[in-house]
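Only one protein chain is missing; all other protein chains are in place.
Let's turn to chain A:
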Amino acid sequence: MSGATPGSAELAAITNDFMRRMSQGLAALANAGEVTIGSSAKEAVFTEDKITLYRYRPSEVVAPENRVHTPVLISYALVNRPYMMDLQADRSLIRGLLQRGVDVYLIDWGYPDGADRYLALEDYVLRYMSHCVDFVRKASGQDRINLLGVCQGGSMSLCYAALHPQRLRNLITMVTPVDFHTPENLLTKWAKHVDVDALVAATGNVSGEALNALFVSLMPFRLNSQKYVDLLHQLNDPNTSAAALENFLRMEKWIFDSPDQAGEMFRQFLTLFVKQNRLSKGTLEVGGRKVDLKQITMPVLNIYAMQDHLVPPSSSKPLGELTGSSDYSTHEFQGGHIGIYVSGTAQRQIPDKIAGWLRERDRS
């Protein structure tokens, strides 16, 4: 710009200062080491194809009378990795549950590759999930266990619960989309005109990188730019701890550690759930069997986040009207889709809510 322009000298000075801060932040970032993920001890107890069922080591300090006797099986979404549930010691829903006497199992869906492109909804619900449930039932010696579904894993859990209600004592859904056609559902609007059949025919599996790009493009200014500028700015602050930088990097790893999606499963999910909204309409079939949510008669706890931009509350709330449960509860969390697992408020609220709710229904 010309030096004669009013304010240009001041702008140059301010810009230089901003860039200097960014450069110093980058230098600090270059010194950051690798981050570790996960905090709670666990062991693989069952595997099938690429999936692994983990059992977390129960806390030894919880008195027997305070334990929840029925184990809970966590079914995470297929997008992103389930270690979000146990990211680090002070950001771990699983640790919180273990400390409150809950026996926790978790399904890790693994990383599908080209050989898995024909895995379908029925494989995930009626084979993998079903086999994991059966394993936990057998290992715990209980006919019915607790199932906790997260996001897309919650939608799959609803299918399983409707098809096998006799195997579940309680069902918990977290940030789970049920009605995909509410006005706030931006992903549904974007998917409306996409030729999913052609997409899967051309790509086989759908790449995790492509999905990352999609999710980031929901809020492009914030997610492509602002959060990094904020980080670099914070790194100039002598009060910013090394732990804060590690937290950021750990979260960054989780966000972009996205498995590819098995092609056929992706095609079915986008077509049947997202585009045709069959789960809430009651017209969904899995393996030739109709998914009737009225068959879900066990107690249900539906937890959703009020500022969720991926699964808006309006998408989760209709579950109350759709299940056949006479014991239906909700918990509204003041936060977003990720904050519900990692925020300080979440650490205080969510494990307490879940463990308390399960304990009340443990022997009912």
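Assume contacts are C-beta pairs under 8 Å (C-beta built on N, C-alpha and C of every residue); 3 or more make two chains touch, one makes a residue touch a chain; residues count from 1.
Here is the rule we go by: contacts and distances are computed from a predicted model.
One subunit of the complex is not drawn; among "Subunit I/II of b(O/a)3-type cytochrome C oxidase", "Glutamine ABC transporter permease protein GlnM", "Poly(3-hydroxyalkanoate) polymerase subunit PhaE" or "ATP-binding cassette domain-containing protein", its UniProt record names it "Poly(3-hydroxyalkanoate) polymerase subunit PhaE".
Only one of the listed residues, A:39, A:203 or A:271, touches the absent chain: A:203. Only one of A:50, A:69, A:144 or A:233 touches the absent chain when the whole complex is considered: A:233.
Of the options A:27, A:89 or A:186, the residue whose C-beta touches the omitted chain is A:186.
Summary of contacts with the chain left out: across A:114, A:282 or A:356, the touching residue is A:114. Hidden from this view is one chain, which touches chain A at 1, 5-8, 10-11, 13-18, 21, 114-115, 117-118, 126-127, 130-131, 134, 164, 186, 189-195, 198-199, 201-204, 218-222, 225-226, 229, 233.
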